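Have a look at the structure below, then the notes.
A single protein chain has been omitted from the complex, and every remaining protein chain is retained in its original position.
Each chain gets a letter, A, B and C, in the order it is written, and its residues are counted from 1.
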Amino acid sequence: MNESSAVLEHLSRDYNEPVKDPLWKNITLSRGLLQVASHGAFQKLNGVKQLGPTYLVYPGATHTRLNHSLGVFHLARRMMVNLLGGGGSTIPGGEHAEPAVSEISLEGVKAFLCAALLHDLGHYPYAHSLKDVGLRSHESLTAERILQADLSTLIREQVGADPALVAAIVDSSLSHQSKDLGFFRNLLSGVLDPDKLDYLNRDAYFCGVPHGIQDVDFILAEIRPYADGLVVTEKGLSAVESILFAKYLMYKTVYWHKTVRIATAMIKKAVLLALREVVLRPEDLYWLDDSEFSSLTRKHTFAPFQLIRRVSERRLYKLVTSVAFDAGNPLHLRLQDVQDRLGFEEDLVKAVEGLLGRELPVQSLIIDVPEPINFEINLPVLQPETGEVTVYEHSRSVFNRDSVRSFANSLRTISLFAEQSDDLKRALVKINARRILSEGLR
Amino acid sequence: MNESSAVLEHLSRDYNEPVKDPLWKNITLSRGLLQVASHGAFQKLNGVKQLGPTYLVYPGATHTRLNHSLGVFHLARRMMVNLLGGGGSTIPGGEHAEPAVSEISLEGVKAFLCAALLHDLGHYPYAHSLKDVGLRSHESLTAERILQADLSTLIREQVGADPALVAAIVDSSLSHQSKDLGFFRNLLSGVLDPDKLDYLNRDAYFCGVPHGIQDVDFILAEIRPYADGLVVTEKGLSAVESILFAKYLMYKTVYWHKTVRIATAMIKKAVLLALREVVLRPEDLYWLDDSEFSSLTRKHTFAPFQLIRRVSERRLYKLVTSVAFDAGNPLHLRLQDVQDRLGFEEDLVKAVEGLLGRELPVQSLIIDVPEPINFEINLPVLQPETGEVTVYEHSRSVFNRDSVRSFANSLRTISLFAEQSDDLKRALVKINARRILSEGLR
Amino acid sequence: MNESSAVLEHLSRDYNEPVKDPLWKNITLSRGLLQVASHGAFQKLNGVKQLGPTYLVYPGATHTRLNHSLGVFHLARRMMVNLLGGGGSTIPGGEHAEPAVSEISLEGVKAFLCAALLHDLGHYPYAHSLKDVGLRSHESLTAERILQADLSTLIREQVGADPALVAAIVDSSLSHQSKDLGFFRNLLSGVLDPDKLDYLNRDAYFCGVPHGIQDVDFILAEIRPYADGLVVTEKGLSAVESILFAKYLMYKTVYWHKTVRIATAMIKKAVLLALREVVLRPEDLYWLDDSEFSSLTRKHTFAPFQLIRRVSERRLYKLVTSVAFDAGNPLHLRLQDVQDRLGFEEDLVKAVEGLLGRELPVQSLIIDVPEPINFEINLPVLQPETGEVTVYEHSRSVFNRDSVRSFANSLRTISLFAEQSDDLKRALVKINARRILSEGLR
Partner (left out) sequence: MNESSAVLEHLSRDYNEPVKDPLWKNITLSRGLLQVASHGAFQKLNGVKQLGPTYLVYPGATHTRLNHSLGVFHLARRMMVNLLGGGGSTIPGGEHAEPAVSEISLEGVKAFLCAALLHDLGHYPYAHSLKDVGLRSHESLTAERILQADLSTLIREQVGADPALVAAIVDSSLSHQSKDLGFFRNLLSGVLDPDKLDYLNRDAYFCGVPHGIQDVDFILAEIRPYADGLVVTEKGLSAVESILFAKYLMYKTVYWHKTVRIATAMIKKAVLLALREVVLRPEDLYWLDDSEFSSLTRKHTFAPFQLIRRVSERRLYKLVTSVAFDAGNPLHLRLQDVQDRLGFEEDLVKAVEGLLGRELPVQSLIIDVPEPINFEINLPVLQPETGEVTVYEHSRSVFNRDSVRSFANSLRTISLFAEQSDDLKRALVKINARRILSEGLR
């Protein structure tokens, strides 16, 4: 029996421990991965909501990183079954696959699936939003945790995988001698990866909107291993287009919904000020779940932490004004930097204090600059009859670099949020806040 | 590589030709089965509605025998994957499996999956309703068709299966020397078979009612091969209960919906009279699709065929009265026989003619006696920790022989249907039609 | 314009504030109810999971009391539209409706819908499980909260309803002079109430099981106002049967899933001991959300609180043995009482300590006795053609008092849960724990 048959038999026989999932119904783990998933470090993700404060707008959006992680594992396993069993090696382009799929090792597959399950282990509340204030990435924390004795022993002895490879698949700053490493990294994180397929579908399901729903069966049938990653067949182009547009609509209606941005900006501002005043240190935030994050900020009397309490009671700031982000505007470029933005907010507060004739807490005004967002299209396209492979840009897709850039641009808006109060509102009109967002103070 | 590994590898590698299905999404055929499915004999099932005239009540119920057949194949394949890969042989009770699942042959599996796909090949319009008037069963016609040269060559050469085994799995009157025959027959037709799992879910989906929806993933995870068939785990008992109750509710609200019974009874009466008068011969009805059935009856001037035209124009008879079927009532027992029933209907027509003082066509009144219906519970139950197997009756299910008999009894009703006309209605009241259904004429 | 037309116009015009829901899609509130729903007291329900620790088994089950409350409001509004608009007053039995639906007041309807939205306001973690240890019911807390100044002002001024009537609809211990009170209470809590319709569907959706899904449109079309409550049409009987069986299956597979009961029993045992030792007072538990409940128990060093931490880390007790609850067994009757059960557990711990030769903490063993459960069938049945109304027992339903009692009995099991440890397990076998659950200690 060659390696690929051994892997296929492993995939057919050893995943029999079911966990029920609202999206994918039965997710079946191996006995080893069931032990990993029952470990407290993974269970902790039950306390971290996938979409943070989005439940304030979409009350169903209470799903957790744990549920999402199970889904990513499930799609990764199905993807592996399809790539190995799906006649991938018989297509004309199959010989370009490097490493040949038929040589992918059983141990490698086990490590890949373990990485898919654990890829969010280091996630902490608002990890994505706090990336730009110098906190460690969740990938780096994930890798660190995987390599600690308790989990690495479980992974080695019960799963049969090398913890160092698992960690390296998740954290691209690590190296590992496995020849499959690049392939596995590209599978886990690319244009058509199990992470995106799970979150688009799952977030749509729990929010109750149709935009994110994808035809996963079709997508998995239209990808093939190629070089150090994947190709999609020409027929499968519609799936890529569907994912690009779904991601755009989900950002527009869910991830960057105005109210979600306001709530997130309030929490982030509180944390930023706390880090600046050393009320909190970065390492205080790692490994927390949502409930511990609340407890932590409730313990302190630091005034800006009122912002966090306000969010939980739904006493939110309001949008004052907004302008489209303009990459040619030096002010906008400057506002992308957190420290510069804090400074600008302080100047704005002072200017308003002058008009109001009273003092304002520094956290009264928040300028929100969404992070740059990327709609990847770097997926080669296969003409299955001829075996010819072209870059996406040369395919017949209706979307190209320009159209996806226009998606990103239309989403990115610089906004000013403020407490609801009549005199503050009047002052912000008087000072022409909208103009200030474009031209700066004075 | 042992046989079971070879079968698993076949199941993992050789089913890559997708057909999109609204229920199960991608159904993947082998190349051989794709050729079988593209054959005109199978394509013909695209013209046979799964639920006959049910679309008159549930306008979405236009799904075909072809779509259902693909679904049965799909669930049969998934069941096979689970039985072979699902650790079935490692459970304590595993050694009772006979033939041991690990000895099931690759050729046998191919024949079984082909039988699942083709099991309804001989279906003709109203085949189920015409069983009791001496027409051939669709299983027998299916087997006959499979054994004809064109299909049997395809099956032998492209699918790699023995057509005689395929035919014998479908038609239990045939014999075959394969030691797996009994096992495959029990898989295809039992308490938890792919046919029932597909039709309950599919009929619910197309009608738009929730009653038939089953947790197929859970069911497939809770069955094991045992002796010449299946056991269900104790945990899986809830799935059996769910299926029993779903079947009851689907009969009550869909399959035996009053209007569906009226339309079916009208068509059946027309065909019965045509067969009696030798306007039609049984073999005229075989191999027809819905459209050819309509054409056939439109061609003849035989008066009772008006009943069929009326159904298509939705000018339906009305329910006059009904009584519960009583197995202790000799009249009811007698009315189960088609010829006796025709005679009784004629006597009733004559009695009414007397009252009305005008002639009535013989097809003016129809007595409808639903066929006996069976809610099977003969599935052994496995205690997985101990390996102990008990009969269903001794399990902890809330349903037993008595409760499922009460389901069947509550559904079975003898009804009198008649054309809508005021004087006919009055005459039927006067003659006390309801009493006649219990006590007979006089 | 008569009152009923005024109410219908209110229902058609004044509910335009959408909230997105995964089940019912757009739920539309009035402006007044939107303010009520944005109030911190209601928002707090975002922190209370509908199904407590069920997410340990069904990872999707993280939905909240807030989301459920919105759903109950939505179904209550739709029910009201159907009862008023649905030709209810034209059916033969319509004249029995008392108060005549056509006389239901606009203010009454506003109070009813407000009560539907707020009915769970006083819910605290494990409120259902702690009912039998003398804590206040959540209905009573809900009514108290509604009557406090902030909410009652909102309700009076923004919703246009009488807070006292809202409170009295929820809490049946309160009285109110409104002639509609009985009707509204029966709507909100009965065989076919919006609470049950929402939770069966919602819990099924978030768990990912089909069992609870109901055909809500059909149900709402088949109910009519009658006397001081509802009737269901004969055709609608299948809906009642479906709900009864769905409730049974949801208890079997979700609400009383073995692992859910273990986790709940561990938390309850910790709270019971804390209340007995006055580490906690009942009022410490009211008004908490899940996160505050965790914080509260983490603050104390009380040893049994380890049980709560263990649940959050998924280090659960195991089932040792179980017996069916037997209403004729004096031991079983005695074990229903919390204090008696605690005493019995202590005796059992002592007996095991003797065998083990070491001390055991009192919380090492837990006896679990599910509360009595009721499958209500007291819904009259209407024959719409004749206007005849019969009691459910005399209808043609396949379920009767006996069959629903058998549902309840089959679910109710007395179990012994214990920490996983080899010597403890051996000791419990030796002492014959199973016999002890039937016959007691000696």
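The working rule: a residue touches a chain if its C-beta (ideal position, glycine included) is under 8 Å from a C-beta of that chain, and two chains touch if they have at least 3 such contacts.
All figures in this text were calculated on a predicted structure; none of them were measured in a lab.
Taking the complete complex into account, C:Ala221 is the one of C:Leu106, C:Leu147, C:Ala221 or C:Leu296 that touches the chain left out. Touching the chain that is not shown, out of B:Ser4, B:Ser30, B:Asn67 or B:Ser242: B:Asn67 (per the contact rule at the top). Across A:Ile213, A:Ala227, A:Val362 or A:Ile431, the residue that sits in touch with the chain not pictured is A:Ile213. Along chain C, the points of touch with the absent chain fall at residues 1, 5, 8-9, 11-13, 16, 18, 20, 25-26, 28, 81, 84-87, 215-218, 221. In the full complex, the hidden chain is touched by chain A at residues 209-211, 213-215, 218, 238, 241-242, 245, 248-249, 252-253, 396-398, 403, 406-407, 410.
Residue-level contact of chain B with the missing chain is found at 19-23, 25, 38, 40, 43, 46-47, 49, 55-60, 62-64, 66-67, 70, 205-209, 290-291, 294-295, 312-315.
Assume only the chains that are shown with their structure count from here on.
Distance from the centre of chain C peaks at B, each centre being the average of the chain's Cα atoms.
Distance from per-chain Cα centroids to the pooled protein Cα centroid is smallest for C. The greatest number of inter-chain C-beta pairs in contact is found between A-C. Look at where the CA atoms of chain A average out and do the same for chain C: the two points lie 36 Å apart. Shared interface positions of chain C, i.e. residues touching 2 or more other chains, are given as 209.
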